[in-house]
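Missing here: one protein chain of the complex. Every other protein chain is in place.
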Amino acid sequence: MAGSGHAPLRDDRDDILIRVKDLVMEFPAGGGKVVHAVSGVTFDVAEGETLGLVGESGSGKSTTAKAVIQLPRPTSGSVWFRGQELTELKGEALRKVRPELQMIFQDPISSLNPRRKVSDVVGEGIRVWGGSTDGQFTEARINEILEAVGLDPKIAGERYPHEFSGGQAQRISVARSLVLDPKVIVCDEPVSALDVSVQAQILNLLEDMKERYGLTLLFISHDLSVVKNISDRVAVMYLGKLCEISPSDELYANPAHPYTRALLGAIPEPDNPLAAEAETLSGELPSPITPPPGCRFHTRCKYATDKCREDEPQMEEIRPDHFVACWHPVITDNPVTIKAS
Amino acid sequence: GSSGGDEESTGGDDPEDEEVETGGDEEETGGDEETGGDEEETGGEEEAMADGPSMGGDLSVLVEAESDTWDIPGANCAVSCISVMNAVADNLTMINENNEVEPFLLESYEPNADFTEYTLVMREGITFHDGTPADGAAVQRSLQEMAKGLLQGQVLVDLVDGPDSIVLVDDMTVTVTFSVPFATFGRNLAGRTGWLIAPSFWDDPERAGALMVATGPFTMDEWSRDEQTVLSKNADYWRSDADGNQLPYLDSITFRPVPDVSTRRATMESGDADVNIDSFGENLDFWDNQWTGNVAPPPASRETTYLLLNNGAPPFDNPDFRRAIALCTDRDEYLAFRAPGNALANGPFAEGDLGFIDDPGFPAFDPAAGSALLDEIGRPEELIYGTTNVPSNLLTAELFAEQWATNCGLTVNIDQFDQSELITKAIGGAFQVFLWRNHGQAHPGLEYVWWHSRHASGLALNFGRIINEDMDALLQQTWATEDLGELDALGQDINRLFAENVHNIWLNTTEWRTPYAEGVHNVNGLTLPSGSKGLTGTAGRLTLEETWKG
Amino acid sequence: MVLALILIAFAILAIWVVRVAGWRFALQRLGGSSLIIVLVTFATTWLLRQVPGDPCLTALGTGANQEAVDLCRLERGLDKNVFAQYWSWARDVLSGDLGFAFYKNRETLSNVLQARGPRSFWLFVYGQTIALLISVPLGIWSAYQANRVPRKIPVWLLPIFLVATLALAITGGWTLSAIIVLAVLVPLAIFYGLRGGPAGDALVNTSAFALLSIPVFVIGETFRYIFAIERDWYDLIGYRSWGDGVGAHLSSVWLPALVLGLSVTPVYLRLLRSDMIQNLQQDFVAVAKAKGMSNRHILFRHVLRPSTLTLLTVAGLNIAQIINGAIVVEFIYDYDGMGSYLIAAVARREFFPIQTLVALVAALFVFANTLIDVVYTTVDPRVSAGDDK
Amino acid sequence: MSDTTDPGVGTQAFPSTPKVPSAPSKPIKVPRRSGGGNWLFRLAAAWLIFIISVTILFAIFGDALPLLSDPTLKDASAIKQGPSWEHPFGTATFGQDVLSRVVEGGKISLFVATVVTAIGIFVGGAMGLLAGYYRGWVDTVVRLLVNTTLSIPALLLVIFIVAVRSQSLANVIFAVTLLAIPALARIVRASTLQVADREYVKAAEVLGAKRSSILIREVLPNVMPTLISFAFLTTGIILVAESTLSFLGLSVEAPTITWGSIISEGRISFAETPHMVFLPALVLFLTVLSLNFVGDQLLKRYDIKEAAIG
Partner (left out) sequence: MSEPQLKVEDLRVAFATPRGSVQAIDGLNISLEQGETLAIVGESGSGKSVTVRTVMNLLPSTASIEGNITFDGLDLRNVPKDRAKHLWGVDVAMIFQDPMTSLNPVKRIGSQITESMRYHLKYSKGQAKAKAIELLTQVGIPEPEKRMRQYPHELSGGMRQRVVIAMALACEPKLLIADEPTTALDVTVQKHILDLLGELQRERGMSMILITHDLGVAGGRADQIAVMYAGRIMEEAPASTIFSSMRHPYTEALFESIPSVSDPSHTRLTPIPGRPPDLLNLPTGCRYAARCRYAQVSCTEALPSLESIGTNHSVACYLPVGSSAAIDARAQNEAAGVTAAGLDLHSNMEIL
């Protein structure tokens, strides 16, 4: 898998909001070595769309998402946002775009400053951008947003983050990111730390907010059900590369990449039809410092051939809008259904 | 009591002698005072009546400072250094208890009539620790080296042709000639100038760090800086006691420099040392009344503690200002708080010494008069009282600062610094007023360097920068006579001169105590070859030649 | 001799550092260390030149006259500017000439180091040993008690302790006020100590705080009074070397070492204790408990090692500061080590030896810290040398 | 203290209650667990307030307070006397009332300690914050400075500084501050590193806040508890340090009274005047102990890992 290529870019559409091309992110690993966290990822996100990003831990999901908002700036590659090449923006110019691109973090508690009142946390964006010196407006805006995320502004605004439960804290995070009227919100595992009963609240909230404010989401999770539920398109990552990208229903019905199939097979549902595929994944995830040549998945793939070990597969469209980077994609005509218990 | 017999001089006359020492932890205050003379006699008798001396034993002695070098001509050889040297080296002459000069290492010692030429004849049969003979040549060499030394050179500054006027006449005879009368030379020979040091020491290219080699009762075996100086018995020592026993009695002496006075006292109390020297006022009562061991009898001659005024720089260059400060100083209060039971001093000479007068006319405490005088001449912006940063000295500083401020409305600043700076400031004249302790050498002529204008410029030993023609004249006269009566009269004149000009503000005579443990006998006892008793123990200096343990 | 031994020890340790951590790290550290040493010594040089007072005048004392002083200045290069002086000092030191410790008697610093170095060394070693001997067991005990249920001890034992303490105190002849204070505190301490649990921990912790709150010199002075004067358990006779016999040697050092040790004990104790408490809350401790391991096993085999990390770091960072305590202790016990020499040297304005010593201390500091970084990697395999903690 | 009042009672069997699962369950009676030496904390705080208010009261009302008199009032008839009803702490070398001197000395000692801590916290805190947040060369420089200072024995540095400049109050404060800074900088840096890693700091960056404003608005408030806790500990350490300097004759010039100067005056004749050593030392001790204790409890309360300053 783990391929490159610009095929998934939908250059024919004019509502593309973000275009990520050949994104590479490397970190120094000490001793002169380099961690290849993300290596040549290409995708785009249309306005109003939700792109889900799944993959094992360490596959580079967070790194990709953070590179999109230039925190930190990628090692190479381009990130294009509404007519601007973000990687070329410097200092103040970059800061000016920030309000358009917001982020929600995984840990609801540690992403809120424990020493600031909720209204301050939420109003921070307005303060930074000083939209209006009119305190009334600021307050009205904060109240509006708090209400929108389901918190009573009168009660919640005056409290401190630690007085809230995880779900409520995540609502505050959402409110904070919404206050500047962003176009895009990057959600890095926003529900992983939450209980299932609360997770649904946040997922619903995100959907509502998307509708209400016309948001575009980049949604990361390792829970495949969650990603399916919220995404329009889903991209599967493996060891810093994209394997497969497709509309979500299509992906879950016709997973073509062996890795995607293995992932789906690992979903803990009784009678999972793909369960056998998950067996291959028992091997270790190779080190991102010395990624395997050719297809990065070949070390764990039961279909792997010599070709896979030498040549890197490119993204190819196997069905309308369904792209796979694999020399041996599984293409069948009977869609799989993983029945929920 | 100043009976005639008291008039004696002590070993030290040389400049280094007393320079200070307000510096150490030792605050100079006297303890319960008894007149030195009386105590001396009774003490001496006690010792003499004790059982005969026994041989052997190791003595552990605490001294207040380490010596910087044994290269005496340039050394800052103060009380601790002198105590060690006394045990290692012998003097050419000694002072007896009647304050007269007697030959010691010398067979004979003869000045000419006007005290410009001296004939010194060396005793036969004496050898240095290294076995070489201590003959006339050695005497010549020693004196010459002294004359070349930075410090001792100032004592012998009036030699006719410098070191060349020290001439070896025959094997055992040396003559020394001076350009001016120098009647105190014999006394100098009883002090640092007169230690006979071996040529091998002088020849040592690294003699600044070398062990002393001389003729004394003990040989210097080890010198671990700041830790200890170890001496051991000189088996070939030339002297024996009245019963014919070979001197010294002790096998060895270990001198341990312990600068902190309270540590020295604690060490004595804990029984970890045998002998101590102490001039710390607050300890005197302890040694006199609580100490279970003995205390060696102090001699009459005592140093004086005073406020050293810099006569060479404003504001103390103005005699009226000096007088005003004296008027503003409540010396009785000082005595009460800082030197309880000590005798008030009105002049440089202690009671019982040559030149002492009870009331030389030193201004008495009169704040009104002082204030009035200051109103007249104006008050300086601030007065700087310099002191080392030792707690007890700070207390004294505080007291005077407060007196001058409340009595006479002066602004006094206490400038505190560490010890070494005190000396450098004093020699350089960079001060206004210091607490000081000096003099008490029992002979006005020996104070020459401290007061003569010849020593008052540049880096100078006349720290107070006293420039006074009358003083110069009087000092010169003390060098021309050996008559004790005459010297007494001259001393009194000097005393009055001081009172009149208020060159210094005299405070009190300084008491030393030499406590030693039970079982130690005859500390500071010394019998001269003539059979008379030597004058020892001045200003805490130890003589251990005839000390024994048992 | 001593210097040579020290150098050999240094070399062996350096080789070990290189072996464990590699050349890269060693060179990197060498660079950083040299920078620190140069900075420190230059700053010292510069500062010393600002100090009023003249080393020549101080050395010559009352014997000074202008010519002698000028000659001395020339001989010591004091007439040149700071940079030239620094350079000449550095050249001398690098060429092995440490200079005169006492100008007047031309005693070299090497001599002084040889005579006094071992004293400070042993004082340091024994002080640290005592500190560790007290702080480690107490720290472990205390940390362990922090989360334990106190043992049941009948309250009526308290008056028994009290009476016993009083009886001991009276027969032992303590002074009245001490009896009153101790008669209350000692039984309480025994009681809570035996009882253990959070109260036992609080007892140790509070005692550590108390010790931290008393100036060293008060302890030193009091101990001198009690142990050297009141009872003759310590002889104020100064240092005795190993050559004078083990007994003499130890008995000449134990009290100053104890005082010095006590001054750092609370620091070590509290660090170890808080680290241990923290580590005792780690999951792996629960796992070990679930494995049925005994408490002793868990404490010593699982928790102790990772808990020494902070202790090590702090010990390393404080290595230069031990001298502070040593200065005070050496002063009170008339123990002629390097601490008291340093003070005397400053008083005498002996610039060059002070610079040399400051450089030595700085070198010791950086070396010890480098060493500790390497030890770190063996204590905690997760850390690799050179990581920023 | 009896068993039952001890806060640490733990895993003990409870008398088996009748098993009534369907009834509204009665909560188990659990002995209330105090927050770990709370009463000690209050005691310590009370002592601090007491010491500070006595010192302030004295500053305002002077010798009008009972038992206190002019600390410089000399009395030749009562030199170095032990404690009595008239002089609860005894008298000093000039017969001054030691208690009054302790109160007066407290003014200076506490002033020195507070000022040093304040400046130390300000400068050291700023250094630590900048180093911990901006990292890079700022960090390198700060760490170099800190390590350099730590590699010189503190006392030596004080001696140098005091020797270069005089022993005025300002200089002593300056010298001691110089020593307090590195330790504080180190602690604040460590704490900043931790805070800067938190996601709310990243969130502020995402919002487009300027780095300087993030430092002040997000990082600083969260480093503050550490700073405040260590301020207490530092004040205690400085009080002890000042007394040690006094002992070595390096603290503020006479006749300024500090706790240290009283103790070291008493030390001169320890055997005769133990009251001048122990009673002021006791006050110093209790104050430092309280400061330490309050600081420690704050650390615990804010759950800050103890770093070493000592």
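Order of writing sets the chain letters: A, B, C and D. Residues in each chain are counted from 1.
One rule holds for everything that comes next: contacts are C-beta pairs under 8 Å (C-beta built on N, C-alpha and C of every residue); 3 or more make two chains touch, one makes a residue touch a chain.
Quick caveat, the model's predicted, so the values are computed rather than measured.
Could you tell which one of A:5, A:48, A:114 or A:150 touches the chain left off the display?
Here the residue in touch with the unshown chain is A:150.
Check each of A:43, A:252, A:297 or A:323 against the chain that is not shown and name the one that touches it.
Only one listed residue reaches the unshown chain, and that is A:252.
Quickly run down the residues of chain C that touch the omitted chain.
Per the touch rule, chain C residues meeting the hidden chain are 147-149, 197, 282-284, 286-294, 297, 301-302, 305-306, 379-382.
Mind pulling the chain A residues that touch the left-out chain?
56-57, 147, 150-152, 155-156, 159, 165-168, 171, 195-201, 203-204, 207-208, 222-226, 228-232, 248-249, 252, 262-270, 275, 278, 281-282, 284-285, 337-341
Note that in this section only the chains that are shown with their structure count from here on.
Most C-beta contact pairs, which chains?
Among the chain pairs, C-D has the highest number of C-beta contacts.
So what's the Cα centroid distance for chain A and chain C, whole Å?
54
Quick check: how many Å separate the C-alpha centres of chain A and chain B?
92
Any chance you could list the residues of chain B touching two or more other chains?
Answer for chain B, listing residues that touch two or more other chains: 269, 417-418.
Residue numbers in chain C touching 2 or more other chains?
52-53, 225, 229, 331, 346
Which residues of chain A touch chain D once you look at their complex with the stated criterion?
Answer in residue numbers: 69, 71, 95-96, 98-99, 101-103, 105-107, 110-116, 121, 124-125, 128-129, 173, 176-177, 180.
Considering the complex alone, what residue numbers of chain D touch chain B?
Going by the criterion above, the answer is residues 72, 74, 76, 79, 93-95, 163, 166-167, 249-250, 253-255, 261, 264-265, 267-272.
List the residues on chain D that touch chain C in their complex, please.
Contact set of chain D toward chain C: 1-3, 6-12, 36-37, 40, 144, 147-148, 150-156, 159-161, 163-164, 186, 236, 240, 243-244, 247-248, 260, 263-264, 267, 270-271, 277-278, 281, 284-286, 288-289, 292-293, 296, 305-308, 310.
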